[in-house]
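With one protein chain withheld, the remaining protein chains of the complex are depicted in position.
By letter and in written order, the chains are A and B; residue numbering begins at 1 in each of them.
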Amino acid sequence: MLIRLKLNGQLREVDTAPMRRLLDVLREELELTGTKEGCGEGECGTCTVLLDGEVVNACMVVIGQCDGRDVVTVEGLGSEAHLLPIQKTFVTEGGAQCGICTPGMLISAEALLRRNASPTDEQIREALAGNLCRCTGYERIVASVRAAALARSSGGAS
Amino acid sequence: MTIADLASVPFERAGDLASLCARVGELADSEQPFVLLAGGTDWMVEQELRKPFAAGAEPRVIDVSRLDKLREIRLEGNVLSIGAGVTYWEMRNSPEVRAHAPLLERMARDVGAIQIQARGTLGGNLATGSPAADGVAAVAAYDAILVVQSRRGVRRIPMSELQTGYKASTREGDEIFVAVEILLPGPDARWYWRKVGTRRAQAISKVALGGVARVEAGQVVRCGLGMASVAPVTALLPRTRELFLSTKLEKIGPVQLDKAVDSDISPIDDVRSTGEYRLHVAKSVVRDFARALGARV
Partner (left out) sequence: MQADKPDSHVVGTSVGRSDGVAKVVGTARYVDDLPKRPGELHGVTVRAPVARGTLRAVKFDPSFDWSDITVVQAADVPTNVVAVIAYDQPVLASTAINHAYEPIVLLACADRAKLARAKLAVHLDIDPLEPVLDIQTSLSDQNVVWSAPDGFGDKGTNVMKRYLITKGEADVDAEHARCARVVSGTYSTHQQEQLYIEPQGVVAWWDDDGAHVIGSIQCPYYVHKAFLKTFGLDAERIDISQAVTGGGFGGKEEYPSIIALHAALLAKKSGRPVRMIYDRAEDIEATTKRHPCECEVTTGCDADGTLRVLKMRVLMDAGAYVTLTPVVLSRGVLHAAGTYRWPTVQIEAIAVATNTPPNGAFRGFGAPQTIWAIERHMDAVAAYLGVDPMDLKRQNLLVEGDTTATGQVLRMSVSSTACLEGGLSAARYAERKRELDLENQARAQRGERKRLGIGASIFMHGAGFTGSGERMLKGKAALDLLPGGGLRIRTASTDIGQGTETVFRQIASDASGVPMEHIDFAVPSTKVCPDSGPTVASRTVMVVGSIVERCAREIGDAVKAEQARGGGSFAQAGDRLLTKGPVTVLRQYEPPDFVKWDDTTYKGDAYPCFAWMCDVAELEVDLDTFEVEVKRFHIAGDVGKAINPKMCLGQLEGGTLQAIGWALSEELVWRDGLIKNPRITNYIVPTALDAPPFETALVEAPFEFGPGGGAKGIGELPMDGGRRRSPPPSSTPPGSPCTTCRSPPSAFTPRAWAGRSANDNLPEGSQPRVDSTQAQRSAA
């Protein structure tokens, strides 16, 4: 089945079996390996992407459901040369350690900041509760999101 | 065990509700296995766990995730109708739900985490029939009516007549859930939601209780209860409800209440919890609900 989708801002076509998971098509056909697999059952959140602006687990969406829709992965945030505030602060504040949860964590965090420019810590924790991290204890991640919110509000947003 | 063979599963997209009903009828007649796929929060997990399909035994998947007709939230008079394809995230953010059925908004916050809320639907949880579904327990508390549709027409099933056993229901093979209707209990109604899982998010309930009641002069005059994960079906706690409706709140005692819960459910041990713990917590949260209504238990 030919699937047309907007992927990280660009129109893409992919001809594949419609029941394959969005996660597999992203990683294999579209060579976007930033989106990771940690459990395959919607628990760990490391495959989090935006689907029409909503945070979803790419292991629970089949590619046939994505025809005509808008998908954003970690590669669609900022590039190395133009990092978004949330990407910068995950580096400077210690939000990323082993980094395997980071792509999904960034997607959830960016989605939060887009709907709520100055979230409370509790709101940050709720927004990230679907993304498991085993390294940080989450405090540095919450600090990273807080710092990104500040950077965005002071015009640091790109 | 594998999801690699999903690629061999036939997929089609539902056009509109009428053609979907026709298609489902056709598949039901031919006894071909099929699945209506919305958010996939239950079904995709099963795929991860199942053994490979025998050749030719794959079910046909029909994507209903974009059927607009299933995604409406409508308020007509004092009936709130929530489409079967409405996600928990949409429920949380719906002004109608927030204003008129706040229990549903509160419950929706406790479903998985945002990724699950953004995909999971009431219709999906009703169709898969898991007794652990928070959403089903919550609508049960409103004495919801389930609207099902087939090529034969529309039928309304009271929640109390839906579930007949573990993942079994009175919905016919060619019927699909289209909406959940709630007769609103009024702005002065009390509502209660308590989910007990092992963590604050991404938890499957060990026990969850939804309760709705109207109290007039110390007497409960409307009461609905729905409890998750304590029985093969969503438990409606009929004897407990009867106790609330038949007895002045001040006359309801803890022992009486515990007895009613005891007679309503016999939860079992599983990998998440024990029957003993569940029964204890079930009694505790029912008491908590009763206290919230003004009983001294």
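To be clear about the criterion, a contact is a pair of C-beta atoms (placed from the backbone, for glycine too) under 8 Å apart; a residue touches a chain by one contact, two chains touch by 3 or more.
Model, not experiment: these values are computed from the prediction.
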Tell me the shown chains the invisible chain touches, ordered by label.
-> A, B
Given B:D5, B:E72, B:E96 or B:D262, the residue that touches the chain left out of view is B:D5
Which residue of B:K206, B:R222 or B:R241 touches the chain not shown here = B:K206
Subunit A, residues in touch with the chain not shown (by the definition above) = 27, 32-41, 43-44, 46, 73-75, 77-80, 83, 87-88, 90-94, 96-103, 106, 121, 124-126, 128-142
Against the chain that's been left off, what residues of subunit B make contact? List them.
-> 1-2, 4-5, 7-8, 45, 48-49, 51-52, 113, 196, 198-204, 206-207, 271-274, 276-277, 279-281, 284-285, 287-288, 291
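Going forward, only the chains that are shown with their structure count from here on.
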For subunit A and subunit B, what's the span in angstrom between their mean Cα positions?
-> 29
Touching residues (chain side subunit B, partner subunit A) in the complex | 3, 6-11, 13, 37, 39-41, 44-45, 48-49, 61, 63, 65-66, 89, 109, 112-116, 118-119, 200-202
Once bound in the complex, which stretches of subunit A touch subunit B?
-> 1, 16-21, 24, 40-43, 45, 48, 51, 54-57, 59-62, 64-65, 67, 108, 126-127, 129-132
